[in-house]
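Structure incoming, see below.
Every protein chain of the complex appears in place save one, which is left out.
Moving on to chain A:
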Amino acid sequence: MTVEIRQDRVSASPPPCGEGFGVGVVPPGERAGRPATPTSGSSPQGGGETRAKRRSWVGVAKPLSPRRRVALTLLSFLLPVLVWSAFSYLPFLWHPLVEVSDPGDVAWMQPGMRLPKAAFAEEVAAAEAAKTAPPAGKPANPVYLPAPHEVAVAFWTSLTAQPTQRDAIRLPQSLWHSITIIFWGFALSSLVGVPLGILCGAQPTLARLTEPVIEFVRYMPAPAFGALMVAILGIYDGPKIAIIVIGTFFQQVLVIANTTRRVEPLLIEAALTLGARNLRLIRRVIVPAILPQLYRDQRILLGWAWTYLIVAELIGTSSGITFFITQQARYQHFENVYAAILIIGLVGSATDLALAWLGRRLFPYDRAEA
């Protein structure tokens, strides 16, 4: 590139009338003899040429096309499922155990039993040496890693099938119980936490009066209050709701106070010059100004409430989805455990998507990514 430009100049243009600044005419030897390398020319364009060929994968993010978005979203779910399927269905991948299908003459073996490959091989060798019927089996994964189809079946049956035993806990009921716990915990926390957070954000004196102690309590893990809550509120739903409130409330006040502090100050000043004062200022300007962000904060906090749920439900009498999970794990029905965990994920994401959709409807003027 550099060389070509110089040839053009030498052959086509008339001789220069005045001399340039410093770099004179390029000697013909250099022009003919050396290929254009980024360092040979004095022009930075040479370097830029080679640099331009290296594409940068990182830059200012541009939105993806809708089709690509959908495809990538599907892929993000499909990839883990594919890995899981590979480990479940390809016997040469992992499969450290042998599932016994026919115990042969080995007295202690039973069909369906899983044991390490080495132990199984030993028994086979021993049986062959003793000329007794050897056990048969196929490679298997540990019982805690069921195959996708097993989980899918468990997922479907746990939602639809009638219980085989009369006192068995069914998934839908457990889930519903968990959802009510979350709802009340989050609602009670928000009832106090949101107004307090807004007031703290709007009024520095109040913030200084409350936030240090809240900050202090925030570091105490909510489950640590479990025993205390049982002593105060009994063993049923009370302490569980309390744990969710404790886990959510303190974060909520701080997060919402911070959001409130980020209100565009000009909006408040404009409102002040228009005569808005105190609670009216909060109600008519500060709250609407932060509402879209407050809504996003609440969505994130609701996600946190779900993480406290599992611990909360272990307190007092086990209940809800956690009881279902622990019970099924005890019976080694791990496909049911996975199904239950999946359901929590599904309910959580579905709520979040619904709230995001609602948010876009509620705040058409808010152009930040919901």
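Keep in mind that, in the parts below, a residue touches a chain if its C-beta (ideal position, glycine included) is under 8 Å from a C-beta of that chain, and two chains touch if they have at least 3 such contacts; residues count from 1.
Everything below uses one rule, namely that contacts and distances are computed from a predicted model.
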Pick, from "Stage V sporulation protein AC", "Vitamin B12 import ATP-binding protein BtuD", "Putative formate dehydrogenase" or "ABC transporter permease", the protein name that UniProt gives for the chain of this complex that is not shown. "Vitamin B12 import ATP-binding protein BtuD"
Going by the contact rule already stated, which one of A:L209, A:A270, A:I300 or A:A350 would touch the omitted chain in the full complex? A:A270
Touch rule applied to chain A and the missing chain gives residues 5-6, 9, 13, 16, 20-26, 41-44, 264, 266-267, 269-276, 280, 284-285, 288-289, 291, 363-367
